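Here the structure comes first, spelled out in structure tokens, and everything after it is commentary.
Excluded from the complex is one protein chain; the other protein chains are retained at their positions.
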Amino acid sequence: MFQAKIYVTLRKSVLDPQGSVVRKSLYALGYHNVQEVRIGRYMVVDLEVADRAEAEKQVRDMCDKLLVNPVIEDYTFELVEV
Amino acid sequence: MFQAKIYVTLRKSVLDPQGSVVRKSLYALGYHNVQEVRIGRYMVVDLEVADRAEAEKQVRDMCDKLLVNPVIEDYTFELVEV
Amino acid sequence: MKFGVVVFPGSNCDADCLHAIQTVTGQPVEYIWHKSGSVDGFDCIVLPGGFSYGDYLRCGAVARFSPVMKPVIEFARRGGMVMGICNGFQILTEAGLLPGALHRNKNLQFLCHDTYLRVENNTTPFTCRASEGQVIKIPIAHGEGNYYADPETLRQLEENKQVIFRYCDPHGEVTPEANPNGSLNNIAGICNEQGNVLGMMPHPERCAEAVLGNTDGQLIFQSLLDFWQRRCG
């Protein structure tokens, strides 16, 4: 069995309203060193698959189809055997 | 300068309605191997701090104060020098 | 002319759309269940507002895989009239029937209030009863209506006159203050290249009866009927 950890971020060119609100709040709380904040999604998917290559294929597939919207989002993922 | 990658997940016993809808949807799309899906947040914070220990302290602090809701969420983070 | 209103799990403006279409056009209108495999017999299909699948993951992302979307997409490709309102618009972008994406409102809050829209193109089935530049008042109610498309797509949209509605002030000026959610170019509604698929965030069905204090939304449903009956467009 594999666990996929998927990191989805907004594309660079897309304004991130959540990130900029959080950055401002952090600043207001006194964290003046904060330069930028980007907020995305973190997904953990457990896959009952024996083979790493197969798991990788499936995860990529799911991301392209459903989990990620390529118009505004990018993603990376890691696979851990569990 | 450091970049913090923060992974926020719902605590174990807390209901994750998003995750279960996504799991069902993946199943309907033919991914019958998917066991569980949990959905959280992924945040990237750029910090203009010279010292790793200091960066670590600040990030932990921000998470406890603002970025994470300890009542229902857990977090981990990584620091990369950039 | 027969209208169909698709019911996804979590749709909540389905009954409202049905009611408004019935009241304004007097034409037959039926619900189409999301598990339905066909849309035969319908002349115009409405994807209503609401929170299909709770808006979980991304608004419209899960709904676009509903069985009914296959025939809806075919219907659209054949030139059938399809209109997505609010969540319906989000589903249309996720399904690729319309370009771009809708993400979180700039201020991160759900917003429910009247907005003014300028009709930018009155040659579509959805706007043929309007005059170009006409200002109408239609309410919004959404948390993710912030329209985004990459610069090239945006340029094409503008060039092809696919931007149908823009947020404006009561006098028709397109200003940053009139933009409730941060949409690029104040975009409130767009259509596809052929002009038969419309997506809009504001809710015309909510202002189509005098008792609700505003009838500007009638314009869109009347346009559809008149276009169908070749009385305009």
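The letters A, B and C name the chains in turn, as written, and every chain counts its residues from 1.
Basically, contacts are C-beta pairs under 8 Å (C-beta built on N, C-alpha and C of every residue); 3 or more make two chains touch, one makes a residue touch a chain.
Quick note on the criterion: contacts and distances are computed from a predicted model.
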| item | value |
| --- | --- |
| Omitted chain (choose from "ABC transporter permease", "Phosphoribosylformylglycinamidine synthase subunit PurL", "Pimeloyl-CoA dehydrogenase large subunit" or "cysteine desulfurase") - UniProt protein name | "Phosphoribosylformylglycinamidine synthase subunit PurL" |
| Chains in view touching the one left out | B, C |
| Selected residue (touches chain absent from view) among C:C13, C:A61, C:V119 or C:A149 | C:C13 |
| Per the touch definition above, residue among B:V21, B:M43 or B:L79 touching the missing chain | B:V21 |
| Which residue of C:F3, C:F42, C:Y56 or C:Y148 touches the chain not shown here | C:Y56 |
| Hidden partner chain, residues of chain B it touches | 10-11, 13-17, 21, 24, 69, 71-72 |
| Residues of chain C in contact with the chain not shown | 9-10, 12-13, 15-16, 19-20, 49-51, 53-56, 109-113, 139, 141, 143, 203, 205-206, 209, 211-213 |
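Convention: only the chains that are shown with their structure count from here on.
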| item | value |
| --- | --- |
| Geometric centre distance via CA averages, chain B-chain A, whole Å | 9 |
| Rounded Å distance, chain A centre to chain C centre (Cα mean) | 30 |
| Residues of chain B touching at least two other chains | 22, 25, 29, 39 |
| Multi-partner residues of chain C (at least 2 other chains) | 57, 62, 65 |
| Contact set on chain A toward chain B in their complex | 1, 5, 7-9, 19, 22, 25-26, 29, 31, 33-49, 58, 62, 65-67 |
| List of chain B residues in touch with chain C within their complex | 17-18, 21-22, 25, 28-29, 39 |
| Residue numbers on chain C that touch chain A, as the complex places them | 57-58, 61-62, 65, 93-94, 99-101, 103-108, 146, 148-150, 182 |
